[in-house]
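The complex appears here minus one protein chain, its other protein chains still in place.
Which chain is which? They are A and B, in the order written, and residues in each are numbered from 1.
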Amino acid sequence: MPVAVPIEHVLALAGLLFLLGLIGVLVRRNVMFLLMSLEVMMNAASLAFVAAGARWAAPDGQIMFMFILALAAAEVAVALGIVVQLARRFESLDVDNADEMYG
Amino acid sequence: METAIFYIAALVAALATLRVVTHVNASHALIYLVVSLLAVAVIFFLLGAPFAAALEVVVYAGAIVVLFLFVVMMLNLGRTSVERERGWLRPGMWIGPAVLAAVLLVSFVFVFWGTDAKTSGEMVGPRAVGIALFGPYIIAVELAGFLLLAALVGAWHLGRRYLEERRGADDFPEEDASPDEAAPEASAEGNA
Partner (left out) sequence: MDLLWLVPAAPLVGFLILFVLHDYLPKVVAAVVGAGSVGVSALAALLVGMDYYEAGAEPTWQLLWTWMSVAGFDPAIRLYLDGLALAMTGVITGVGFLIHVYATGYMWNDHEEPEGYARFFAYMNLFVFAMLMLVLGDNLLVLFLGWEGVGLCSYLLIGFYHRDPANGYAARKAFVVTRVGDTFMALGLFLMFRELGTIEIQQSLTLANEQWSGGDTTMALIIGLLLLGGAVGKSAQVPLQTWLPDAMAGPTPVSALIHAATMVTAGVYLIARMHDIFLISPEAQLAVAVVGLATLFIASFTALVQTDIKRVLAFSTMSQIGYMFFALGVGAWSAAIFHLMTHAFFKALLFLSAGSVILALHHEQDIFKMGGLWRKLPIPFASMLIGSICLAALPFTSGFFSKDVIMLTAFEHASHGLVFWGGAAIAAFMTALYTTRMMIIVFFGEERSEAHDSSRLNMWGPLLVLCALSLLGGWFGFGVVADVLPDGGLGEFSHFSAVALVTMAMPFLGIFVGWLVFGRRVIDVEALAASKAGNALKRFFFGGWGFDWLYDNAVVRPVMWVARINKGDIVDWIYRITVAVTRGAHHVGSLTQSGRLRWYAANMAFGLALFFLIVLGVIG
């Protein structure tokens, strides 16, 4: 059932998703949307890995996907904790409020 | 037929992701995120990675997005926040990032295009992935375990209420010093 599509197409899709996520990170001020955009970016990276794995019929691509999954889980756990703190302290989810560490 | 499914799924993924990035309502954006993830899961399946597809659905769409939803509900992002989002998202803001992204996309495509290679069309099943994961990648698995443990501790620490109540306080509250709980665990570990 697996298909043999040109790998450029898959990678182009991955790049598109990644850049959509990037646009989200750069544009959204709400930290929740920012984190969602990050998830999109990581997902796009996973897609690139899996596509590469499929190109050579090797398991390594999927293994990288699993590590990214673990990374995403860890990141979300910590980041959502930070979101909760941010909401409590600033009464707002605007990420630009947390700019105390300027030079 | 399958090839068509691939392109349809790709289209769905791209559109859903676009909505994730542009939507003003957090709950709706999350639903779009789930759609995007499911579309990518379909692509995984079509690329011959059924195990990855399953994990994508179970862990990403099932666990991580649910975690997001919990937080969204906890913070009670209702109508006011939608209004605020709308105020934040002015059209002019999109120009810069869009140009940047366009430049990057062109570069990506320029690099990828013309490789003239196809995906193998063969399936790499969970068995092969498992053997590789606990063979050559075992150290990485251990490290991922460490990472998750650290994230667990970090999330637990960040989630506690005293961080908010005692800003600037450098001492731990009494509730943390719980030798009654710590002692059995320590002994259990010692036995193990």
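Things to note:
Everything that follows uses one rule, which is that contacts are C-beta pairs under 8 Å (C-beta built on N, C-alpha and C of every residue); 3 or more make two chains touch, one makes a residue touch a chain.
If you're wondering where the values come from, they're calculated on a predicted model, not measured in any experiment.
Considering the full assembly, A:Leu22 is the residue among A:Leu22, A:Met42 or A:Ala70 that touches the omitted chain. The set of chain B residues touching the chain not shown comprises 96-97, 100, 103-104, 107, 110-111.
Where chain A meets the missing chain, the touching residues are 22, 25-26, 29, 34, 95-96, 98-103.
Criterion: only the chains that are shown with their structure count from here on.
Spacing of chain A relative to chain B, judged by their CA centroids, is 6 angstrom.
Across the interface of their complex, chain A is touched by residues 2-3, 5-7, 10, 13-14, 17-18, 20-21, 26, 29-30, 33, 36-37, 40, 43-44, 46-49, 51-52, 55-56, 59-60, 63-64, 67-68, 71-72, 74-75, 77, 81, 84-85, 88-89, 93-94, 96-98, 100-101, 104-105, 108-109, 112-124, 128-129, 131-133, 137, 140, 144, 147-148, 150-152, 154-155, 157-159, 163-164, 167 of chain B.
Taken together, the chain A residues at the contact with chain B in this complex read 1-13, 15-17, 19-24, 26-30, 32-33, 35-37, 39-40, 43, 46-47, 50-51, 53-63, 65-67, 69-78, 80-85, 87-89, 93-94.
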